[in-house]
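For this view, one protein chain was removed and the others were kept in their places.
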Amino acid sequence: MTDLADLTIAQARAGLRDGSFTSIDLLDAAQRRAAVSEPHLHAYLTIDREGAREAAVAADRSIADGDTRPLVGIPIALKDNMVTKGVETTAGSQILAGWTPPYDGTAVRRLREAGAVIVGKTNLDEFAMGSSTENSAYGPTRNPWNTDTVPGGSSGGSAAVVAVGSALGAFGSDTGGSIRQPASLTGTVGAKPTYGLVSRYGLIAFASSLDQIGPIAQTVPDAATLLEAVAGWDPLDATSFHGDVPAISRSLDAGVGGLRIGVVRELVGSGIEPDVLGATQATIDRLADAGADVVELSVPAIEYALSAYYLIAPAECSSNLARFDGVRYGLRVDGATTEEMMAKTRADGFGPEVIRRILLGTYALSAGYYDAFYGQSQRVRTLLRRDFAAAYDQVDVLVSPTSPSTAFEIGSKTADPYTMYLSDICTIATNLAGDPAISVPVGLGNDRLPIGFQIMAPALGEEVMFRVAAEVERGAAFVERAQLATSEVVTP
Amino acid sequence: MTEWEAVIGLETHVELQTNSKMFCGCPVDFGDDPNTSVCPVCLALPGALPVPNEDAIEGILSIGDALNCTLTEHSLFYRKNYFYPDLPKNYQISQYTFPLCVDGRLEVDVDGEATTVGITRVHMEEDTGKSTHVGEGGRIHGADHTLLDFNRAGVPLVEVVTEPDIRSPEQARAYGMELQRIVRALGVSDARLEEGSMRFDANISVRPAGTEVLGTRTEVKNVNSLRSMQRAIAFEIERQIEVLESSGSIHQETRHWDEAAGVTRPGRTKEESEDYRYFQDPDLLPLQIDEAWRDRVVERRPELPAAKRARYRALGADQRTAELLVDAGDLAALYEGAVERGANARTVGIWLTGEVVRYLRSAGTDVGDTGLTAESLAELASMTDAGELSATAAKDVLAAVLAGEGAPRAVAEDRDLLQISDRSAIETEVAAVLDQHPEALERIRDGDTKPIGFLVGQVMRATGGKADPRMVQELIRGEANG
Partner (left out) sequence: MPLVLLLAAPVACTGTISDMPIDIDIARVAGLARIALTDDELAEYAAQLENILDHAERVQALPTEGVEPTSHPLPMVNAFRPDVVTGSLGRDEALAGAPEAEDGYFRVPRILDES
């Protein structure tokens, strides 16, 4: 018999509907899986047993009354930078240790209202700053495929729980690749929606003009289901998109016949590991075989994206994180004056990567440097959007690898911050442009670790993006599971 | 001796009286209980986001329009970054380049002379919380600790910045008063300095008269009335002149007005220069004020104080009366009501700015709490016009009406103050008096006017003072000439 923790959301939904099992059964399975995997992974920061059980009981009642909504009774996990009323929310930082929010973020509220069962809060790089989940103040998360390696980041905890089955789906946030890169490294599907499609209200801000909440799931249809539950205009987020939500899951079965697919020349070159390039090429070949018209084209400004990103994101974060000052909530380190208290609190409460980015951003915004750094980066962003627009004049979607490599060993990139930043080279450009992108697992590398394939689309192009992603998924027939998720290996 | 000229620019903050705060749904009208009108947004809890209040934007546009500004088509919100415990986000949402209103002007009357003060910009921002310093008499220096209340944090705040066009403390005060009148007329703020809903900072420098180069300026803060603003500016001008005349130099600094001592004092000088790291707020969209919106603002513009004063002047009020009436909105309403009902505008204006103001001041009450209405004013005016009341009697009746003793005619009757204006009754009395004093009549006919007064007096005595003296005199002259 299949362990319920290994079901997709679609399968779980069918079983709930036909009464094969209950939401409580699903929750029990996820929690059992967490009990065996967590000692190895440290993917959860908080497991909300009581809240989850209440939600599952309520879901079972609702299902008994005929509720067939897609997420009712489904156990999901949330990245710990998503604010949850009554459940500790730390953003992976010491400065928020013990903070219990008095409110729910909009995405969280919509998930609760959709009947989802929130299992717990997942680990992340502190304030979502990082690409490996090693920057968490509460210790790193490990990759369930190989616990010597990182799960990627910053949504490494959310990716790991989905890969291992301690939640059937999860949400992360993506500022420069923080959903797609960990999805790639853990063999899961991760999508960053169009900027503004999902409300940021209640997402602890890293870089406001880049941050987006998005789903991580085992399959493309599951990711679509999760995204549909949270997408849509929110009056509490002035930057949320006020218009029709794309038909995210409408064309999942439509295939790619007649679609034009562009391979981004700048993202299939040096700096990408050969087995990743190989899997990428194989995927592209399958898309062509499936009837897509594949061309290679250039998005020249992508070469400048990483540098522009590492000025824009720190600049915004330096301001966004100013509120953590020891006055109203969170950590306080005593000082003789308020000024001293604030400076000591921030020195002790923030980890080195966060401090580094705050300093970088403060510098980039300061008088005399603003135009050379921040202003210039925002103009580069315009160039990048123009280049993307020109590319989308020719093709429906763009494709590339998601990550230049498979999962790397813990500690291997922590010494030089810039080396770590290079993990995001394939993903960053779409954040700067505001466009959606998704990572789909397409195979294993020489190290038997997953490789992800990225599909990018123009703003609000989620329908075509998911359509291509579904074809990629069918073509890859990627059925391997993480080592830790296969019960015979797990020793309780 | 050098003759000095002061150069003054004012920055005025006006809290808008919207229902809710600038970026969240907390009430702006809160009580004294600290931290009761706060939410995730205005407390800057992690994850909370601002959404601008449309009415506040409308409010600032109305101010910009009233100050003859250009309403900017494309406008942006910026973040002004600085750490201070009363600023929850440790940045203030404000405007930097592309403020909502630019390039305006305000006509200001100083001692009967019309002057113009240029308005550089009017921009939108949010207020901070309030700090209470505990220990050492509530002063920041030497305090033991500070208590923070964030009820005020996020209240919509409009900043009006003038050009350095102001030349005297009197002109500064006149500008402040006119700006206060305008925002009150617009109904966007009560603009009370003592309560902090209107706050002035003055940038002051002096230079030898006739020169163009600006001197080093100081910024004077902490004035909580228009009078103290005038005093503070006057003090600061004198101080700067004294320093310069004794070969000293002015330091660019912030100085605080000490009302009790009547002096400005330097604030603590900062080691680091300010660097607010302004950048466009990524949480907020650009503002686009299209033509339809600008037209709507102009359409909704109420009658502004200057226009109202001009209208009152045209009705016959003198300049002072017009100013007084416009400044006392409730009196102006009575004035307009009475005039609408046909009352003599000049008479009513004089009563309102004279008797009524005196009464209200001595009784310490508002006109709304008295018995005076537009109807009673009009009635009183028509009675004096018809000669039913003497000027003196009218004042007595007015006082009684204010005191709530009843309508004018009823009061006049009760007190037996009505003049006899029945012509035939007075004719009878006049005839009787003339019969008794034929020699006086003869003298008048010979060209001597002196006995007229005597004869009027006799008639008045005979009628117990109730005859209209004007009518008596007219009748006597008629008899003499007939």
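Brief remarks follow.
Just so it is clear, A and B label the chains in written order, and each chain counts residues from 1 on its own.
As a working rule, a residue touches a chain if its C-beta (ideal position, glycine included) is under 8 Å from a C-beta of that chain, and two chains touch if they have at least 3 such contacts.
None of these values were measured; they are calculated from a predicted model.
Taking the complete complex into account, B:267 is the one of B:118, B:267, B:337 or B:465 that touches the chain left out.
Residue-wise, the contact with the chain that is not shown comes from A:379, picked out of A:49, A:379 or A:448. Touching the chain that is not shown, out of B:55, B:258, B:375 or B:427: B:55 (per the contact rule at the top). Checked against the full complex, the candidates A:44, A:171 or A:195 give a single residue touching the omitted chain, namely A:195. Counting the whole complex, the residues of chain B in touch with the unshown chain are 18-20, 24-27, 33-40, 43, 51-57, 81-87, 90, 131-133, 135, 140, 142-150, 254, 267-268, 270, 272, 275, 277, 280, 282, 284-288.
Along chain A, the points of touch with the absent chain fall at residues 99-100, 102, 194-196, 209, 235, 238-242, 263, 265-271, 277, 281, 296, 303-304, 306-308, 310-311, 318, 322, 325-332, 334-344, 346-347, 350, 355-356, 358-360, 362-363, 366, 372-373, 375-383, 385, 416-418, 421-422, 425, 432-435, 459.
Following the convention adopted for this analysis, only the chains that are shown with their structure count from here on.
Note on chain placement: the centre of chain A and the centre of chain B lie 58 Å apart, centres being C-alpha means. Residues 81-83, 89, 91, 96, 99, 101-103, 105, 200-205, 207-209, 235-239, 315-316, 318-319, 322-325, 327-329, 338-339, 342, 362, 365-367, 370, 374 of chain A are the ones that touch chain B when the two sit in their complex. By the touch rule above, chain B contacts chain A in their complex via residues 40, 43-52, 79, 81, 83, 85, 88-91, 146, 148, 150, 275, 277-279, 282-285.
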